[in-house]
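Pasting a structure here, questions to come.
Of the protein chains in this complex, all but one are displayed in their positions.
Right, chain A next:
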Amino acid sequence: MPTVVVMDVSLSMTRPVSLEGSEEYQRKHLAAHGLTMLFEHMATNYKLEFTALVVFSSLWELMVPFTRDYNTLQVVLVTDGCLGIGRGSLRHSLATHNQRSESNRFPLPFPFPSKLYIMCMANLEELQSTDSLDCLERLIDLNNGEGQIFTIDGPLCLKNVQSMFGKLIDLAYTPFHAILKCGHLTADVQVFPRPEPFVVDEEIDPIPKVINTDLEIVGFIDIADISSPPVLSRHLVLPIALNKEGDEVGTGITDDNEDENSANQIAGKIPNFCVLLHGSLKVEGMVAIVQLGPEWHGMLYSQADSKKKSNLMMSLFEPGPEPLPWLGKMAQLGPISDAKENPYGEDDNKSPFPLQPKNKRSYAQNVTVWIKPSGLQTDVQKILRNARKLPEKTQTFYKELNRLRKAALAFGFLDLLKGVADMLERECTLLPDTAHPDAAFQLTHAAKQLKLASTGASEYAAYDHNVTPLQTDFSGSSTERL
């Protein structure tokens, strides 16, 4: 998540901090020290994080802007907890919170998912002596509880500021390290951005789910078969080189740049499974299915940013036994070698996916819908059109006739049957002299059958009954077609 650092530069931030036997510090200096630590941490361990800096007192100024817009944010607010007085102060804003109109909305909650971290250049006692803490807590509440307030433990000094920012780093900026595994092939990776815990909505006792640090590949699927599945989030999977103690190379804040570069160069020359996997996924147009936890899966694939740059990306599916209906239950996916014959065909020309759902959808079958007058009209017209082309269209004629008959019976629309029967009889009288003699026979037969059905009582009105073409001397050739 990108971070906006919001720094309080009001006059109260220049209040001196009393330290024995050392040079004088202002709260501002402490804040700067803490932020330096945060930025250095990001520079080494969280390199891909985007940050912006805003300063404010009674006015605000964007010092370092984002170059892009994002849909989620982390906001780090640095203040001393002196909230000011009068109009526009936080205290005043909160007190008049209910009186605001739509156009003059309070900025919280942010109109995008966000976390608000408030770093106080003050200790708890100091904040509690006024109502500052309450006001700040209300800010977090207004942001739907997303966020946290940090205060300095003990006297205000560099060391304690460091430990406070340390807590923020642990909470929000710890890199997520994992091991990517495919059987015996493995690689140490960093997953960026950190996968956030996922709370399953419907569970009775919602427990946030966290992904495994062992990312185990279970098999592969063609991109066409996985077909743009819905995902919770996307993450870069970056191979990392770990030193002997298991730390990422270059965790030290004061890292010598040259050392790091040479370490990187060596790491670049050691074969890494991520690169192999990425290359093959890209060439083959496939994704790797990866197990993230019990009943939780995701996919690894090559994500191209441009023609030249591409990277290994991981998307998380929604937790559950069957995240994608067209793949079926994940646990039921097995190796093709267990199948009697290769489901992808000998020439790789077929696929076991997508799975067919048990029931055909209404739009995938020929249901009769008469919710608009035009629907009914079309169906009647179809019958008449075919009636004029008898006996060539005998089959289609009876097919359409039976469809209409079934629907009319189901809806209890018996009058329709009578009406259509009348129309067919009329068609019969209108037949031109050149018409095939069979046409007249079939029309009369069909009209009679519909009339029988419209009484609603006889066996002819049974729903499952089908009107079949009349066997005539002329229809010898057409029986073959039936």
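Please note the rule applied: a contact is a pair of C-beta atoms (placed from the backbone, for glycine too) under 8 Å apart; a residue touches a chain by one contact, two chains touch by 3 or more; residues count from 1.
In the analysis below, contacts and distances are computed from a predicted model.
Per the UniProt record, the chain missing from the shown structure is "Protein asunder homolog isoform X2", taken from the list "COMM domain-containing protein 1", "Exostosin GT47 domain-containing protein", "Protein asunder homolog isoform X2" or "DNA primase large subunit".
The hidden chain makes contact, of the residues A:P197, A:G279 or A:P437, with A:G279. When the omitted chain is restored, the residue from A:A95, A:L171, A:I336 or A:L430 that touches it is A:I336.
Touching the chain that is not shown, out of A:L35, A:L53, A:I211 or A:V287: A:V287 (per the contact rule at the top).
Checked against the full complex, the one of A:L53, A:L327, A:C428 or A:L470 touching the unshown chain is A:L327.
Contact residues of chain A toward the unshown chain are 1-2, 48, 50, 68-72, 111-112, 182-185, 187, 193, 204, 216-224, 226-231, 234-236, 238-241, 265, 267-281, 283-289, 291, 301, 303, 305, 308-313, 315, 325-339, 343-344, 348, 352-357, 360-364, 366-369, 371-375, 378, 406-407, 409-412, 414, 456, 463-464.
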